[in-house]
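Below you'll find the structure, written out as structure tokens, and then a few comments.
What you see is the complex with one protein chain gone and the rest in place.
The block that comes next holds subunit A.
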Amino acid sequence: MGKIAVIDYGMGNLRSVWQALEHVAEGREVVVTADPAVVAAAERVVFPGQGAMPDCMAELDARGLRPAVLQAAKDKPFLGICIGLQMLFEHSEEGGVPGLGVFAGQVRRFPADKMVTADGSRLKVPHMGWNQVRHTRPHALWEGIEDGARFYFVHSYYVTPEDPAVVAGTADYGIPFTCAVARDNIFAIQSHPEKSARDGLALLRNFIRWQP
């Protein structure tokens, strides 16, 4: 059985992602790596991210990892998490930087004027906490996870895909937004499955078993 590579481009601590994957890996080896060759040889790839997207893009390129990420997104089971979802898009309002362009669309900040609840109280940005994830279509990674199950989110920006067919999940925070996209061998999610208790672990386990 091949390795599961967690791509490390130097932005923050990947311990939680690695540990959660190890927990559900069923004997497969999970490696945290900055080596493009290890990414290329892996059976499946996890692309996490935290911090600001401009920094993430810069660090990814500084380590020469862009080609390896783009290649993996073409030919093996690929899971984007949080900024790892956002980086797959064409452009982000955060710092006005281009992303990897794997998906057509923009990354936008939660609009300040929409950050109110029905009873008029103000919603804080970042969107942080346990929110419901709605499945917009069946997917192998949703297997065994209830539609509307709560996942743990921490983010201020969200993706707006041009092609509605790639949307796999949505959530609501002042506005409805896309929180998961999927196409062929790629699944990417805004929330943190590694911090989302049993449902998060179920999603990671589904990813490890996934045969797209």
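Everything below uses one rule, namely that contacts are C-beta pairs under 8 Å (C-beta built on N, C-alpha and C of every residue); 3 or more make two chains touch, one makes a residue touch a chain; residues count from 1.
Here is the rule we use: contacts and distances are computed from a predicted model.
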Missing subunit (named according to UniProt) among the choices "4Fe-4S dicluster domain-containing protein", "Amino acid ABC transporter ATP-binding protein, PAAT family", "Imidazole glycerol phosphate synthase subunit HisF" or "NADH-quinone oxidoreductase subunit D": "Imidazole glycerol phosphate synthase subunit HisF"
Of A:R28, A:H135 or A:R150, which sits in contact with the chain we cannot see? A:R150
Which residue among A:Q71, A:Q106 or A:N131 touches the omitted chain? A:N131
Full-complex contact with the absent chain, from A:G2, A:G51 or A:G64: A:G51
Which residue, A:H23, A:R109 or A:R137, contacts the hidden chain when the whole complex is considered? A:H23
Hidden partner chain, residues of subunit A it touches: 13, 15-16, 19-20, 22-23, 51, 117, 122, 124, 126-132, 150, 152, 154, 172-173, 194-197, 200-201
